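For this view, one protein chain was removed and the others were kept in their places.
This part shows subunit A:
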Amino acid sequence: MSEIAEKVKAIIIDKLGVEASEVTTEASFTNDLGADSLDTVELIMEFEKEFNVSIPDDQAENIGTVGQAISYLEEHAK
């Protein structure tokens, strides 16, 4: 697992209060990990802070799973 993937998973575990085993690549924040719309906003903000990126709203809408977050950040992280 890449360093980015590890950090992403750690943020998700911390913010959503879920077990590491639940945070699979396919897991959806809302359907599988119990996030509501505010939790999702907070996750995006944490990714921005941790990876020093700015994720535009139209891009953020496409980040709904663990895997989508990892690949977006692997591409855009500075």
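The working rule: a contact is a pair of C-beta atoms (placed from the backbone, for glycine too) under 8 Å apart; a residue touches a chain by one contact, two chains touch by 3 or more; residues count from 1.
Note that contacts and distances are computed from a predicted model.
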{"item": "Which of \"ABC transporter permease\", \"Binding-protein-dependent transport systems inner membrane component\", \"NADH ubiquinone oxidoreductase 20 kDa subunit\" or \"3-oxoacyl-[acyl-carrier-protein] synthase 2\" matches, in UniProt, the chain that is not displayed", "value": "\"3-oxoacyl-[acyl-carrier-protein] synthase 2\""}
{"item": "Contact footprint on subunit A, counting only the chain that is left out", "value": "15-17, 34, 38, 41-42, 45, 48-49"}
